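Missing here: one protein chain of the complex. Every other protein chain is in place.
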Amino acid sequence: MSELAVELSNVFKTFSASNARDVNAVRNVNLAIRAGEFFTLLGPSGCGKTTTLRLIAGFEQPTRGEVRIQGKPMNGVPPYRRPVNTVFQNYALFPHLSVQENVGFGLAIKRVSKEEKKKRVQAALDLVELPQAADRKPSQLSGGQQQRVALARALVNQPAVLLLDEPLGALDLKLRKNMQLELKHMQELLKLTFIYVTHDQEEALTMSDRIAVMSAGNVLQIGAPIEIYEKPATRFVADFIGETNFLNGRVVEMGTAMTGVEVTGKRINLPRQNEFPTNSVNVTLTVRPEKVGISRPESFADEAKRISFSGVIREAVYIGTDTRYLVGLSNAETLVARLQSSPGHRPGEYAIDDPVIVWFEPGDIRLLTE
Amino acid sequence: MRDFRRKRSVLSALCLLVITSFVLIACSAPPPAAAPPPTTASAGAATAPAESTTASAQANGPFVLLDWAGFELPEYYPTFTEKHPDVAPEYAFFAEDPEGFAKAASGFQFDLVHPCISYWELYVSEGLIQPIDTSRLKNWSGVSEKLAAYGMIDGKQYFVPYDWGFESIIYRTDKVKTPPTSWADLWNPEYKGHLSMYDSGEAAHIITALALGFDPWNTTPEQDEQIKQKLLELKPNLLNYWSDSTEVSQLLASGDAWVIASAWNDAYVTAKNEGVPAEYITPKEGRVGFLCGYAISSKTKNLDLAYDYLDALLEPEAIAAMGNTNGYGISNIKAIPLVDPELVAAMDMDKPEILESTQFYRPLDDAQREQFTSMWSEIKAAP
Amino acid sequence: MENRSRITILMLPPALWLVLLFIVPLGIMAVFSFREGSFGAEREQFTLENYQHFFANRSYLNLLGTSAWIAFQTALIAVVLSYPLAYFLSFRAGEARVTLLTILIVPAWTSFLLRILSWKLILGSGGVLNTFLLSLGVIQEASPLLIYSRAAVVVTLVYVWIPFATLPIFSALERIDRRLLEAAADLGCPPWEAFLRVTLPLSLPGVIAAFFFVFIPTLGEWVTPALVGGAQGIMYGNLIQDQFVRALNWPLGAIMSLVLMALVLVILIIFNRFIRISDLAGA
Partner (left out) sequence: MRAQRYLSFGFAYYLLLALFLYLPILVLVIFSFNDSTLLVYPLKGFTLRWYSALLNAHELLDAVRNSVIVGFASSFVSVVFGAMAALAIARFNFPGRGFFLAISSLPLVIPYVVLSVALVLLFAQIGVPLSLFAVGVAHTVINIPYVMLIVAARLAGFEQNLEEAAMDLGATYWGTLMRVTLPIAAPALAAAFLSSFTTSFDEFALAFFLTGTENTLPVYLYSQLRFPNRLPLVVALAAIIMLVSVLLIIFSEWLRRIGTQTTPRGAE
């Protein structure tokens, strides 16, 4: 295993609020971020992801626990003595300095020689494709340009870890998509550790090597994008990442290789999942809409291999490549299914109130305790 | 964006300010090389021999006068400058007597001080000044005995009387139908809203006492109460309270005030010179007079300079020049022939009977001062 | 702990400076208010007589009330006159706004004393106004108009304060996001109503700041009433001034000042919710 760039062990951060009620922004967070990794902290606003980032940057000190960067303990070390740099959410460019002064700020502090500084600033500006803007003031740049300057300002210092706090939040969609790819490309090129904070799950899935999903100060799951999406550990993770269906069920039998679950009054057998050890409890079943199939009752076969329920089409929304169906089940629960337009499924195939069979493979279902 | 523009304008304004100030500094007279006067007074007493003149003066720090503004002109003490060409007297000015006293009492280092008569006793009782050996002043013989007597406190001559003046009623001859002849006429309803009074409790007390026929210096508590009531009755007539001679001239010339009480004679001189139709009366109870004089600090280290300066002030040509410039009376009788005859006439310096009937202010004790001032505060505060 | 040392380094010098040069002198004044007299060792005894004298004499407190009323009128008129000015500068003057604002502040650079003196020349018996009114036949006889009265004090103080009342209102208006007005218009709000519903409420902090920025210093004002107030326009500040400069009655002057400062503090505390102290600076 490669060396660790950043480690957080049992980190807590508590803010004392004015009304004497303390706010636990971060609770018992443990992270081990590898060198050269694109690591994303993902979660809704207020989940503690920015606080976690600020703990790494040194703007906050943990109430409990330890932060290590490149193996060195960082508790009590001020931001200016940490080998990390930050790209701020609203860029935080110094309005009184020109672009090259902004980018050269960190080098000036380190007393880098003039020629060297000039060279490195120009290289950084070239890297972010802004070679012409050196003499302008930040207020004369567009949002995208400001973003690039902020990036250059951080990168020029050759930090061990680059922290990015929702750096693309203020950009329009198209620019954002471009920048996502560029950032990823840059990270691979520079072989730098990126710690990236975002609330945009799609962005996280696109760019990250690994993602930590956070909620209410806790890290719920850490894993590669595919793991997070395909095998969410909690109901929150499943819900937050993409769209999903939830069904209530009860475990009725634990076999060696299978788990028997009762759902909408029907007994189904699923492959046994490690994450779910207990017998005879209420569970949530989750299945992604794109894993749900719809057939007319008369043409439905393969009863044995697939799990199926009968239902009625309640809603059909055409969304270009897909059609999104809402199917009402017999016990008033609903399932969402997304069917891609294909030779086998033409848009408008099923109409509202059509009786249908919804089905999925047992392996596409995840059992969650909460 | 806008911030930057504003910043630039403010900064450039600042630059200009700096430039202007340097220009001003460069243009003005050479900067005073003298450091602020040393505050320690330990080594002084033994060092100054009696005959020492210039040399000792320089050794003993700057020669400082605590004075009214306007008395610093070199033509008022030419013989001092002749004798000590390298001593430049320094002046700390005050605008009201209590201010000068506050400075002196809080330890300000001065050599000579120039208060007016009401505050004389205070300087003595606080030990701020020393008695004067009049034999060291060759011009002392010319000083009016009547005025000199006011400067005697506890049997010692503490003050050298210098300048004096009248406080009387001045009125606009073109605005007033019945000219005032007495202090009591201030209450004449004809002057309603056009009477200006001196902003001084002492002055108000004295002229009201005179109007009521009391002895201003020996009023009983009942009389004090009557004076207060009488002053409250004056309020409808009052336009405002004046506090200096310039204000009197302006009030009179603009016609805002028709009758001004306790006006100094110099204001009358100014009005006359500018052709304002005004008359300065002698009330039948007599005029009131102010008198100011110089005293020597008990802590002076420039005693010889102080005596030389006092003598220079009393020099007939010098004191006459002061009288002519300021329009004040002078204490050296021998200098009266040198005074502008018009001023002599305006001041009635040649009419001893007027001076004789004049009620000069007297040194006040604390109780009197507090009584006058708190009465005056109450009257001013009253609706 | 790091913050603590920073706070100490930043706060200690100014705090010590103000304590030594402001709090200590205030303490000296407080002690003085109990002294028997201003000078002399024999008058260093402590007494409550000064307080008795002050509170027994209703005219002092009445005058304080009158002064508060004058200050209230002054502040109100200054704010009412300044608001359209600030509005014009912020919303209609465009690029020239800062220049135009600066032009208003320049007269404040000339000696206060002389500007007041000049007002006397304008309003006095032989002044511009009188001459004008005489020629129109509005008045038959020249007389000091608008001076030597309470109204004169208010007019003159309004004159003095207008530029300074405009500043906080102007900066409050500048802070308003112009898109809000577009949003109001979009929601069917005509300009006048948008002003009442959006602009005015949002500029209120500046208005309140401007009001107190005028009201508080006016409460202790003495130069203006002394010069143009005449016998009727005397204010409480004149009494304080008299005790120190003319009467040498420092104990009474100290009491009067302490009462004034207490009143100001009470007002500040009552209106604390509405005033942001930083707004008082007009920045």
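Letters are used for the chains, namely A, B and C, taken in the order the chains are written, and counting of residues starts over at 1 for each.
Note that a residue touches a chain if its C-beta (ideal position, glycine included) is under 8 Å from a C-beta of that chain, and two chains touch if they have at least 3 such contacts.
The structure displayed is predicted, hence computed values, not measured ones.
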item	value
Which displayed chains the unshown chain touches	A, B, C
Contact residue for the chain not shown (choose from C:L61, C:L104 or C:I176)	C:L104
Per the touch definition above, residue among B:S254, B:T282 or B:S297 touching the missing chain	B:S254
Chain A residues touching the omitted chain (full complex)	57-59, 78-81, 84-86, 88-90, 92-97, 105-106, 109-110, 135-137, 140, 153-154, 157
Residues of chain C in contact with the chain not shown	2-4, 6-7, 10-11, 13-15, 17-18, 21-26, 28-29, 81, 84-85, 87-89, 92-93, 99-100, 102-104, 106-119, 121-122, 126-128, 131, 159, 162-163, 216-217, 219-220, 222, 237, 240-241, 244-245, 250, 253-254, 257, 260-261, 264-265, 268, 277-283
Absent-chain interface as seen on chain B, which is shown	3-14, 16-17, 20-21, 24-25, 27-29, 31-32, 36-37, 39, 62, 64, 68-70, 72, 90-95, 99, 102-103, 106-109, 244-246, 249-250, 253-254, 266-267, 270, 273-274, 276, 326
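The working rule: only the chains that are shown with their structure count from here on.
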item	value
Identity of the most central chain, Cα criterion	C
Between chain C and chain B, distance of the C-alpha-averaged centres to the nearest whole Å	33
Averaged-CA centre spacing for the pair chain C and chain A, given as whole angstrom	57
Multi-partner residues of chain B (each touching 2 or more other chains)	none
Of all residues in chain B, those that touch chain C in their complex	2, 5-6, 9, 96, 98-99, 101-102, 105, 122, 125-126, 193, 199-201, 235, 238-241, 243, 250, 253-256, 366, 369-370, 373-374, 376-378, 380-383
Complex contacts: residues of chain C adjacent to chain B	37, 39-40, 43, 53, 57, 59-60, 62-63, 66, 98, 102, 120-121, 124-127, 142, 144, 147-148, 226, 229-231, 234, 238-239, 242-249, 252
